[in-house]
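Apart from one protein chain that is not included, each protein chain of the complex appears where it belongs.
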Amino acid sequence: MEAKTQPMAQPSGLSLKDILRAARLPIAIVVVLVLFGLVEPRVLSFGNFRNIALQASYLAIFAMAQTMVLLTRGFDLSLGYTVSLVSVAASMAMVAMGGGDFSILYGVGAAVLIAGAIGLANGLLIAGIGINPLVTTLGMANMVLALASTISGGFPVTGLPKSLTAEFAQGSLLAIPMPIWIAALVFGLLFLTLKATRFGRSLYIIGANPKAAVAAGIRTVPVLVLAYMLCALLAALGALLLTARTGSGEPNLGGNLTLEAIAAAVVGGVRLSGGEGGVGAAVLGALFVTVLSNGMNLVQIDGYLQQICLGVIIIVSLIVNRDEARR
Amino acid sequence: MSSETVSMTPTVANAPSHRASRLDRFLMQGGIVITFLIVAVVATTLIEPRFLNRLNLLNVMRNFALLLIPSLAQMLVMTAGGFDLSVGAVVAATSVVTAAVMLVGSGYFPGMELTVIFASLVIALGVGALVGLVNAGLVSTFSLSPFMVTLAMMSVLMGIALYFTQGIPIYGVTDSFIANVGRGQFLGLPIVLWAALGVLAACIFMQRFTALGRHIYAVGSDQRSARLSGVATGRTLIVAYMLAGLLAALTGFLMTSRLGSGQSTIGGTLALETIAAAVIGGVSLRGGVGRAELVALAALFLSVIANAMNLVQVDSKYQTLVLGAVLIVALAIERLLLRKRQA
Partner (left out) sequence: MLEVTGFTKRFRGIAALDNVDFSLNEGEVHALLGENGAGKSTLINLIAGTFPWAEGVYRINGRTITSLTPQVAQEIGIAAVFQEFSLVPDLTVVENIFLGREQSSGLFLKRKQMRQAAAELLDSLGFHLPLDEKVASLSRAQKQMVEIAKALRMRPKVLILDEPTASLTDGEAEKLFNAVALLKARGVGIIYVSHRMSEIRNLSDRVTVLRGGKKIGTVVTSEISDEGLIEMMVGRPVEQLFPKIEHKPGAVRLQVRDLTTEKHSVIGASFTARAGEVVGLAGLVGCGRSELCRAVFGLETIEAGAVMLGDKPVERPTPSSMLAANVCYFPADRGSEGLALARSARENATMSSLGLPELSAGPVLKFWRETETIRTPLGNLGLRPMAPERKASAFSGGNQQKLMLARGLMKPFDVYLFDEPTVGIDVGAKADVYNLIKSLVEAGASVVVSTSELPELINLASRVYVMHEGKIVAELAQHELSEAQVLSHYFGGRA
């Protein structure tokens, strides 16, 4: 049989539908900003934009972390409390090592070890034994929370090196705050990982059809373990940045974070059914959620009402982004 | 021995052995929980004889009752194939509602205590049913993940409860309510326990003797097949979630009688606790499997363990840690047994 060479169709370029779909969220962000700006002009100031970008950076990192796992049809409910534990443990390590600039390294080391262990445990339970990710990470979350409260005694850990806050929270490079740089760096690295590594590609395939991934020779267990570890390590990075901002190790740091990170990812369009979406979606989602909470703060809406809003936003996004393939 | 081999013509002669294996399976499932329970009770008694103290036992029974009711709620939703993370939030919200109604009611209608209590019950149950309806509606209409929907609902409910109370407990709960329901007894057993046993009986009845019970199993086991067979899947899901909401509301109502005030901060770990009780009680995460009796035994087991840890003065933070660990271990055992059975 002769080789039938046919001209390949151009990569089915972006149809109008695709473009509209991708533009949905940026447009929504602009609309929300304008609406809030009408009520409270301060919303539309340059200073506020800078503020939003800064705020969003932290959430973006957590949203990207969660995305790594969502892509595989998994979930990490222990993300928020991992942040708490890392914050507390890293702070204690830094204080124990004298609280000087050099001790920051020990803090980072502690963070990596703890996050790595949590991610490894999650990954092994979920991929190795095959337990449902939702419930596994739920159980893990409570265990981690308990650890965080225990070792901190429930109180913030103070005595951290001043340079931590000065450099990593308040510092800036080329007039752009450090956290934004770091979030951008994380975005870039993850984007490359997803597009240009076998690991990244495997995440998508596993999420789209785990059985097909196995039959295609993809070694799912190492890939999944790595995904959960990556998620936890990114959470640790975020935890260190947040700790730098508050200047102390906080056992309550992670409180609402899990929900916010999931909300950001879901709002951004990362599919819960796995196999679709990317870090870009996570970042956009984080931006939208931040714009919303920033606006609500400036317009002075009660914090509890904001929580209600968050829940409603999640539901609306789920409906809007749901699997349109379902008939 | 695998039952998966292509079998030759099955004859009536095979039937008895199948019936025997059904008994085996029940014992195996229930057996594990019963064993856990017996071991827990014996171990606790040995380590801390105060366990058998009458006051302590009453305490255990009250805690058990207040864990059993929401666990049955969780079981209903899980056997229908879903999850209910909003259980704790409903408890908190209805606690607030109960107290608020009593406060307002006693103000406007002094002396009509029974009516006020009854009114608060009805309103609380209404709230629970409403939440269940919304949950089911979203899950069913838009084919959304029950996990995410109830997670979001949890956020919304907590926000509402916290907003109205600003985190401050609501006092003004009718005294007779606290005395008779919260601390009251009937035939030597706490009233809340009687309530819980009543709910348990109702659940067992529903699962075994009504078409609804079967339909819930069917929808949880294979929704597509159920629909093709003529089961009204949407309606069944709504009923399951609404019942769950009702039971959670009942829990909030009863808990208010124990606390003596309406608290919007309770129920935080209830989602985890009820899922743990359900899972240990043999409810499958995939739906279609779950019996109220076994969930009750599991809830009892967890209550005993919690009580034991209290007696030994283990910090409450550690208790959550133990709970998380127990849940993971129970799940791991289920998975490994499943794998072995497939061989």
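For reference, chains read A and B in written order, and residue numbers begin at 1 within each chain.
The rule is short, and it goes like this: contacts are C-beta pairs under 8 Å (C-beta built on N, C-alpha and C of every residue); 3 or more make two chains touch, one makes a residue touch a chain.
Note that the structure is predicted; figures quoted are calculated from it, not measured.
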{"item": "Omitted-chain contact residue, chosen from A:Ala53, A:Ala184, A:Ala208 or A:Ile319", "value": "A:Ala208"}
{"item": "Sole residue of A:Gly80, A:Gly139, A:Gly200 or A:Gly280 that reaches the chain not shown, by the stated touch rule", "value": "A:Gly200"}
{"item": "Residue, one of B:Leu57, B:Leu114, B:Leu228 or B:Leu336, that touches the chain absent here", "value": "B:Leu228"}
{"item": "Selected residue (touches chain absent from view) among B:Phe109, B:Tyr171, B:Phe186 or B:Phe209", "value": "B:Phe209"}
{"item": "Contact footprint on subunit B, counting only the chain that is left out", "value": "2-12, 14-15, 18-19, 22, 209-211, 214, 217-218, 220-222, 224-226, 228-231, 288-289, 342-343"}
{"item": "Footprint left on subunit A by the chain that the document does not show", "value": "1, 3-9, 11-12, 195-202, 204-205, 208-209, 211-219, 275-276, 325"}
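By definition in this document, only the chains that are shown with their structure count from here on.
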{"item": "Contact footprint of subunit A on subunit B as seen in their complex", "value": "83, 138, 142-145, 147-149, 151-160, 162-163, 166, 269, 271-272, 275-276, 279, 285, 315, 317-321, 323-325, 327-328, 331-332, 335-336, 339"}
{"item": "Contact footprint of subunit B on subunit A as seen in their complex", "value": "75, 125, 129-132, 134-136, 138-143, 145-147, 149-150, 259, 262, 266, 272, 302, 304-312, 314-315, 318-319, 322-323, 326"}
